[in-house]
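What you see is the complex with one protein chain gone and the rest in place.
Chain nomenclature is as follows: A and B, assigned in order of appearance, with residue numbering initiated at 1 for each chain independently.
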Amino acid sequence: MKRPRLRAESLHVGYGETPVIEGLDLEVLDDAVTAVIGPNGSGKSTLLRAMGRLLAPRRGQVLLDGKRIDRMPTREVATLLGVLPQTPRAPDGLTVAELVAHGRHPHQAWYRRWSTDDDESVAAALRMTGMTDLAGRVLDQLSGGQRQRAWISMALAQGTELLLLDEPTTYLDLAHQVEVLELVRRLRTDLGRTVVMVLHDLNLAARYADRMVVLGDGSVVAQGAPHEVLTEDLLREVFDLEARVISDPVAGTPLVVPVSPRTRAH
Amino acid sequence: MLAVRHRRRVAGLVVLLGCAAAACLASIAIGSKPIPVGAVWHGLVSPTGSEDDLIVRSLRVPRTELAVLAGAALGIAGSLSQGHTRNPLADPGLLGVSSGAALAVVTGIFAFGVTSTYDHVWLACLGAIVATVGVFLLSSAGRTGPTPLTLALAGAAAAALMQGLVSAMVVADQQSMEIYRFWRIGAVSGRDPTVIAQVLPFLLVGAALAMANTAGLNALSLGEDVARSIGGHVLRARLIGVAAITLLTGGAVAACGPIGFVGLVVPHLARFVTGPDHRWLVPYAGLIGAVLVVAADTVGRLLAWPGELQVGIVLAMIGVPVFIAIVRRTRLAQL
Partner (left out) sequence: MNGPRPARLRSAAVPAIAVGGLAIVAALSVRIGDLPTSVGDILRVLSGGGDETQRYVLLALRLPRVLIGAFAGAAFGVSGALTQSIARNPLASPDVLGVTPGAAAGAVGVIVGAGEYGGVAGPASTVGLPLAALAGGLLTAAAIYLLAWRRGVDGYRLVLVGIGVQAFMMNLTYWLLTVGDVADAGRAMVWITGSLDGRGWTDAVPVAVALCVLLPLAVIGGSALGVLQFDEDTARNLGVRIQLCRAALFLVAVALAAAATSAVGPVSFVALATPQIALRLAGVARPPLIGSAVLGALLVTSSDLFARVAFGGVEVPAGVITAVLGAPYLMFLITRQRRKAHV
């Protein structure tokens, strides 16, 4: 059987002296949307940054197409895999179009600055996120939701097969959250991209992901299809949450309905 | 909308080039002996060896060239400094370049009795390079590598240290003081024309590196995480940037002394027109710097005619009010 393109083997990551992830193994299913969920502080963002070679592992390795990602030229990685960090910051006065154009950076060199290919990718990325009309606007004058979509456009313009998104729905109202996640789904169905995203909303994650990976204390607690993973037992154990799991009346995916925060007294 | 911005940038570039040409012409024509424009042209194109031709070719032109080079170099170096440290307070001297140059020159005078300006130029270049390499290594020594914060702080600390040593020597020795005080204010006059040939290679390589650095700097302006994820080489971009800053500032300071203000303020003015895109910002800063220094040098000759004022003090007198007026009128882009 073909090995998945992106995987981690006995990964150890941390900041300074504090270990966050210890001995984690993960295979990212190709051509699928994977949602990484877990309580606050379980190491979701750290895992994503390590998978996207933004953090060097202490021990273990992240492999992309069988090669150690931290030993590959960073520009080559950037044509295969895009990472969008949680709260990126842009300099004042940058326009949406300029931001998205940055996504073409890995496809350029000193002898080849800008091509019609680049133009088309930027236009397509803007179209997919519905940002075409706002292309000339300055980033800091946009609403939080529009800004988030501009950053996603940049990651799309990069044109990579693999996309790692850290909480792509932050700052968005429910309608816009759904819109972004529909976009993620289209990326897979229409373009065959592989997406890994960190999400907080369990119900949306269950609805839009093909696969869920649950993190607790820096290791994988469970993984699989949403209806296999999202159980009342798991919610109690990992999230410390007493909840009922019913079937979503619209999509048929699991739907978490909290009962009350579990008290440790009994 | 985007096209408007683009057109504005191109138009600005044309206007600036016009200003530069006008300033250069004025700089050649104006002085203790005014030379009519016709004679300037004559002296430039078909010199016959008249007195005017001699003044134009041997005094005014080298001086103007020096002003253009120094202004452009400091403007470009300043925009790189601010971009890499993401700090509006960063000037080209921040990485210790100017104080390294000053330390080398003053040490040469104080300890080895080096008095020829020719040797001072080499000393200044050497000092600038040694100082910056030291600062860069120092700021990379922590676990995080060279970040904007460690670059800025290590540079400030090293600059203060070297400035302290300079002060010590200058205070102890009157001859050093005599040379240092005129070197420190910065001037483009009274320099040997060979200085240009000495520093030109530094400046050209520096400017080429600076232009090569703009794409990387644009990526870095989105933060190191994003820069890395779109395939930017953080460390390589920082290295190229630091090398460019060193060569440009070192060359300019060696030739003209640490002319203040240009490297600090010009990038803010340029950013006001171009926005945050370094591919435009860097050439703009170079042009604005050149125009400002040439103009200030010329005005200095007018104000104190038939004597002259050093370019540094004129820049401060004219440039600062203009800068503050702009800061007050508009909301300047943050880095």
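The rule is simple: a contact is a pair of C-beta atoms (placed from the backbone, for glycine too) under 8 Å apart; a residue touches a chain by one contact, two chains touch by 3 or more.
Only a predicted model underlies this, so the values are computations on that prediction, with no experimental measurement involved.
Engineer: Among the options B:21, B:37, B:111 or B:160, which residue touches the chain absent from this view?
Structural biologist: Checking each option in B:21, B:37, B:111 or B:160, the one touching the absent chain turns out to be B:160.
Engineer: Who touches the missing chain here, B:228, B:268 or B:301?
Structural biologist: Answer from the full complex: B:268 touches the omitted chain.
Engineer: Among B:17, B:54, B:172 or B:235, single out the residue that touches the unshown chain.
Structural biologist: If we include the chain that is not displayed, B:172 is the one touching it.
Engineer: Even though one chain is hidden, which residues of subunit B still touch it in the full complex?
Structural biologist: Spelled out for subunit B, the touching residues are 87-90, 138-139, 141-144, 149-150, 152-154, 156-158, 160-161, 163-165, 167-168, 170-172, 174, 177-178, 181-182, 184-185, 260-261, 264-265, 268, 309-310, 312-313, 315-317, 319-320, 323-324, 327-328, 332, 334.
One rule holds for everything that comes next: only the chains that are shown with their structure count from here on.
Engineer: Where the centres are mean C-alpha positions, what is the separation of subunit A from subunit B, in Å?
Structural biologist: About 44 Å, centre to centre.
Engineer: Sort out for me which residues of subunit B touch subunit A in the complex.
Structural biologist: These residues of subunit B touch subunit A: 1-2, 4-5, 143, 212, 215, 218-219, 221-223, 225-226, 228-233, 271, 275-277, 333-335.
Engineer: If you look only at subunit A, which of its residues touch subunit B in the complex?
Structural biologist: 16, 49, 52-54, 74-79, 82-85, 88-95, 97-99, 102-103, 105-106, 108, 110, 135-137, 154-155, 158
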